[in-house]
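Now for chain A:
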Amino acid sequence: MTSVTTNLQDGPAPVNALEVRGLVKHYPGVKALDGVDLVVRQNEVLGLAGENGAGKSTLLKALVGLVRPDAGEIWVRGEKVKLRSVVDAADHGIGMVFQEQSLVPNLTAAENIVLGSEGAGVRRGIYRWDTMRKLAQEQLDKIGSHIDPLARTDSLSFADRQMVEIAKVLRIEERTSNPPVIILDEPTSVLESAEIETLFTQVRRLREFASVVFVSHRLDEVLDVCDRVSVLRGGQSVGEVPTAGAEPADLHRMMIGSTGSDDHYHEGLAEHSDEPARPRLVVKSMSGSTFRDVDLEVRAGEIVGIVGVHGSGREDVCRALFGAEPTLSGEVTLDGEKLDLSGTRGAVASGVGYVPAERKIEGMVGPMSVADNMMLTKQKARCTGPMVVPKKQATLVDQWIERLSIRTPHRGTQIGRLSGGNQQKVVLARWLVAGDIRLLLLDHPTRGLDIGARSEVYRLMRELANSGVATVLLADSLEEAIGMSDRIIVMNDGRATKEVSCPSGGKPTPLDLVKEMV
Partner candidate 1 sequence: LTGCSEEAGGAGGGAEAGGCAPEDVVLVGQVRNESNPYEAAWLDGGDAFAEQVGLSQDRLTYDGDSTKQQEQITQLLAGDTECLVMNILPNGDSDTLPIVEGAQEAGAYLVTQWNKPADVNVTDYDQWLSHITYNGVESGQQIGDALAEAIGGSGGIIALQGILDTGAAKDRFAGLEASLEANPDVELLDQQTANFSRDEALAVTKTLLTKHGDDIKGIWAANDDMALGALAALEQAGRDDVAVVGIDAVPDALTAIGDGTMTATVSSDGPWQGGIGLAIGYCVATGELSVDDIADEDRAWFAEQFLITGDNVGDFTSPEVDEADFECDNVFSRSQGAIS
Partner candidate 2 sequence: MSTPVITEPASNPAAEPAVVTGAPTAAQRVTSFMPVIALVALLAALTIADPDFLTQRSLTAAVRTSAPLVVLAAGATLVVLCGGIDLSIAALCSLSTVFFAMWLPDLGGLTILVAVAAAGAIGAVQGIAHVVLRIPSFVVTLGGMSIFSAVALVISDAGPIRVIDRDATGWLNLYVAGYLPMSFFVALLVVAVISLIIKLTPLESFVRATGYSESAARLAGTPVDAVKVAAFTVSGACAGLAAVMLASRNFSGSPTMADNLLLPAVAAIVVGGTAITGGHGSLWRSLAGALVVTLLRVGLPIVGVPSAWEQILYGAIIVAAVALTLDRSKVLIIK
């Protein structure tokens, strides 16, 4: 990364690959972009950091012609452009991998890669599968991926699909002679650490012939892979820093405009009474279609993390405990009472809450309001008898919006219009409004959350634990699992293979865990 800096100092003033000046975008009630400036140089990886809702995605969408800015200018290689569509942007050499995976699941990888720019793959409307496969293979070769181009996309693993997306976005090279600008919006949020490594290798490879804009809420990653970081706050650029020598805390300070604490996991808040708390959740040799003979015990006030690679079955265990996945055998008790797992209703009635990983599809009802989403589960809290009392609901919802500092114009705003982090907070709040939660099952609860929001979610988890809630956590990263958990269960091929105790002060290292996981 130093080479780029040297280049800048020595050579003639290079033309920036991309430049944004004073970009403005209003949404009803929100100023998503408020005069953003951004410079992307040739052959550099530029990080883009900012809190949830800071406007990162909006800015990037403007760069690929999906958002029409209200004001401001976009310059590509020294030339002012108006980007009206994705095709327009691609013609200028700008392509993007979106925050939500965007492949057509029922097409082959090859088709997805060439989608919209089939070129020689289609002659007079007729597919030439051989050519198509070759074209796709060329793209996959660029990133050194060995995926079968004719595999159906929905049969690929998450990580492979991400490779397909990158291969797809590299297709813009065929449209322009200039080096492309590749935009990656939170590509790592759904990946495992091993997969993240592969991705970073790709990103570094991309830098050889392209410019990359990289967004992530994991600031250490940003510092690791980027040459420079630009920070957004409230729709405005608040500065940029070279990554060399920078610390996550520095970035975080810029993002929120004040000093954040270093102790993200709030370990200091963990309360440890001397007497062992009573076991709350007891699982005895539970088996399902993807896991077998799982034993698990979670005490009141305890946070138990489950770690494992993709396909270890931990997600299904979590869902099974919520009655969302069938169990074939085993016994599950909560506070000594048998838990009814025939459906989600029984679990909810017993005080079990579940935060699914796929927020957009399973976590929230996009077109409904923040208030409705928050109150979807615990009806008693807003009702008198069978009737909903609007006032009661409003007070309660506003109270939780404030407590979790959920950024929304109003409780009546559609949840789909909030940024990801704020959506997640609403989903979490759903289980808290009634105050009768006993067991929380959190599947990647901080996926896509900014560091501040994450910190708040951690704090929330701590306080819930301190008040006696038992928590099962499928963490976003091993660091998170270690930081938050009191105990960690390692799962392997559908079985719980190891238990690692994890008290504050005596935490294992990620490496200790990885050894057990494979």
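Convention: a contact is a pair of C-beta atoms (placed from the backbone, for glycine too) under 8 Å apart; a residue touches a chain by one contact, two chains touch by 3 or more; residues count from 1.
With respect to how the candidates were assembled, all candidates are chains of the complex that A comes from, given by their letters.
Quantities reported herein were computed from a predicted structural model and do not represent experimental measurements.
Undergrad: Tell me which of 1 or 2 touches chain A in this complex.
TA: Looking at every copy, the candidate touching chain A is 2.
Undergrad: Which residues of chain A touch candidate 2 in the complex?
TA: Interface residues on chain A, with respect to candidate 2: 28-29, 51, 233-234, 256-258, 260-261, 300, 322, 324, 343-345, 347-349, 351, 354, 356, 361-369, 371-372, 375-377, 379, 382-383, 386-388, 403-405, 407-413, 430, 432, 435-438, 456, 459-460, 463-464, 467-469.
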